[in-house]
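As you look at this complex, bear in mind that one protein chain is not there, while each of the others sits in place.
Read from first to last, the chains carry the letters A and B; within each, the first residue is number 1.
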Amino acid sequence: MLELGSLLTQFLNGATLVSVLILISIGLAIIFGVMGVINLAHGEFFILGAYTVIAADALGLSAWWGIALAPLIVGLFGALVEVGIIRFLYKRPLETLLATWGLSIVIRQLVRIVFGVGYRASPHPLLGDLKAFGFTYPIYRVFLMAVCLAVILTTFYVFYRTDFGSKIRAITQDVEMASALAINTSRVYLSTFAFGSALAGLAGALMAPEITISPEAGVNFLARSFFVVILGGIGQLAGVLGGALVVGELETFLSYMISATTAQAAVLVIAIIIIRFRPRGLFG
Amino acid sequence: MADTMTRREVLKNVGYGLGAAGVATLGHPTVLRAATQPVKMGILVSLTGVHAIFGETMLHCAQFAQKEINDRGGIEGRKLEFMIEDDETDPKVGIEKARKLIKRDRVDVIVGSISSAMRNAVGSVTTKEKKVYVYPTYYEGGYCHEGVFVTGAIPNQQVERFVPWIMENAGKTFYIAGSDYIWPKETAKVVRALVEKAGGSILGEEYFPWNTPDYSSLVNRIASAKPAVMYSLLIGSDSVTFLKQFHNFGLKKTTRICTSGVAEKEAAGLGEAGIGIVSSQSYFMSIDTPRNKEFVEGFRRMFPNEKLVDSIPEGMYNGVHVAALALAKAGSGDWGKLTKAFPGIRYKAPQGDIWMADNRHAALNSIIAEAYNEKGEFRIIKNFGVTPPQVNCFQ
Partner (left out) sequence: MRSRRGRAVLAAGTLVALGLPLIAGKYYTELLSQALIFGIFAMSLDLMWGYAGVLNFGHAAYFGLGGYLVALLAREMRSFDPSNLGYALAVLVPVVLAGALGYFLFYSHVTGVYFTIITLVVTMIFQLIVSDWYWLGGMNGILGVPGFALHVWPAPAWELDSEVEVYYALLAVSVLCYLFCRYVVRSPFGLVIAAIKDNQERTEFFGYDTAYLTTIMFMISAGLAGLSGALYAHFSGFVSPPLFGLNFSTDVIVWVAVGGRGTLVGAFVGAVVVNLLKAIISDFFEVLWLLIVGAFFIVTVFFFPDGIVGTLRKLRWRPAPSPLPRPASMREGGV
């Protein structure tokens, strides 16, 4: 069973899972790292992205339109949430927890009212295999990995090479000092939250052909993304990569050898041990 | 002044207390119930939570059955009234609501529930309080508690005729994957026994915890094993995720997907990835009989937004009708009389004729169908007719 082709496929499977985890978690990491806000509605932003694709399909547009529009629409929605709710709760993490939990419930029910309670599907945008040297692998998964790479590069660029990015980093280090230096902290927070939400929406739209789309589907990804972010280290972008690598590759690798349930439990236990010995996360 | 303030405060607080008590009293049955004596049935389904997908349609099917019953004069002239409760896909809440239906609303029968955990939870209440409970969802069999009647299929009904057909038409090598709990495992036992007896082989058998988001390793293992048949016992959103990914990897070209856990609603969530899946259930919406057409059209007229009805809501519909027939036969909601009234009840269901066997389960149809479009619609391949339920009580 351990022939080269199968092993390579397994590695690519792990890599895809890692990419997916990164896409899902990076928005959360940014929001949490910069604003200290735990957004319990993050899973719902993710699934809203998938629903954008459904909506595009219902309007007769191709899935690519959905993927392109998702970050815009979900980002805009995130901006509204920031202005309407999060803004008032900056220094109150407990209240943010409660408010975003309430928000996640509200979003789920609204999605249900608009789209109905059943599972939805839309045509796959890119079906088919990539063939090389007798080895085949679904092209869409390779595409996902490419997009993930692009997102990582873009995010790093924004954070470390742009003016906006230096403002974010200043605020992350010391928000009072930053605002004393005339940085418009509320505007930066607004943009950050919108950016993080947009990334979640993009992830959802990209994942739409590969997952179940229902109003309740968002909650699954919430726990995993928190996991990845904490494991990797809060406030470190590289941390998300590390966390996703550990969770993704480890789970894929283990589940190839032992039962899936045991593999998932093992990953959780290993995560506890990692956090215990590297409390600031792998890269903290 | 201090004294008046305190007295006023005390009065205000006592007032709050009395007000709360007043609200509680308003909920008391004697104040709410009207003078006529309708027959009260409790409908306990998942209207929120993960199973709301089925729960909503189950409720609508029940309400359609209620309308039909009342249009024909009710149960022995008495109107059928529903008390509807949401179990929130949480057995904790199921227990609470079952108690509410029995103690506050004084229902005679409770109909509903999807998961086995929910059935166990609600059943523990109804058996203790001596109220009849009708469970309409297909499950692993083996639940034999007094007063609990099942109108959903059990493994022998889903699998006994299905596996020989698969081996004749798709192949003799199987790979089984399911969600990690008792229904898939019990069904897998039956499948394995049938396959091996007929000279086939099971190349692999795996179970996955709920909400696994990525099945690519499983797909990879299936690709290596190259079975003729992939028997999927995954449930709900896990089955949709897996089957989507299976399709995206292109494996449907070499391996046939057969399942007893996928029907119209899951297929709708699969879209084009669902085409070609062969499923075994006791009911499919596309059954071509006048009775079924009457059911589907009447149902859609009453609930225009409902596009798909599959075996769970149909089981609910049958459950309400069967319960109504039993209530009429017993002449009252009395536990002793009612529990004796169920066995032998025959009903002309949308799936065909069904009847309640002595073991508290229903003799249901075994039907095989294939999904043929991206809207989740199935085309009937073969209808084996009614299969009696074989129950080994182990729960």
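Note that in this section contacts are C-beta pairs under 8 Å (C-beta built on N, C-alpha and C of every residue); 3 or more make two chains touch, one makes a residue touch a chain.
These numbers were taken from a predicted model, which means no experiment stands behind them.
Listed residues B:144, B:182, B:225 or B:302: the one in touch with the omitted chain is B:182. Remark: the omitted chain is touched by one listed residue; of A:136, A:166 or A:261 this is A:261. Within the set B:92, B:226, B:346 or B:379, the residue that contacts the chain not displayed is B:92. Remark: the residues of subunit A touching the chain excluded from display are 32-33, 35-38, 40, 85, 88-89, 91-95, 97-99, 101-106, 108-110, 113, 175, 223, 226-227, 230, 234-235, 261, 264-265, 268-269, 271-272, 275-277, 279-280.
Within the entire complex, the positions of subunit B that touch the omitted partner chain are 2, 6, 9-10, 13-14, 16-17, 20-21, 24-25, 27-29, 47-48, 56, 84-86, 90-92, 95-96, 99-100, 103-104, 115-117, 120-121, 123-125, 128, 180-182, 207, 209-210, 395.
We take it that only the chains that are shown with their structure count from here on.
Here the CA centre of subunit A is 34 Å from the CA centre of subunit B. Interface of subunit B with subunit A (complex): residues 48-50, 52-53, 56, 180, 206-209, 211-214, 216-218, 220-221, 223-224, 236-238, 240-241, 244-245, 248-250, 265-266, 268-274, 305, 308, 374.
Across the interface of their complex, subunit B is touched by residues 1, 3, 6, 9-10, 13, 16-17, 20, 109, 112, 116-124, 127-129, 136, 138, 140-141, 209-217, 220-221, 224, 252, 255-256, 259-261, 264 of subunit A.
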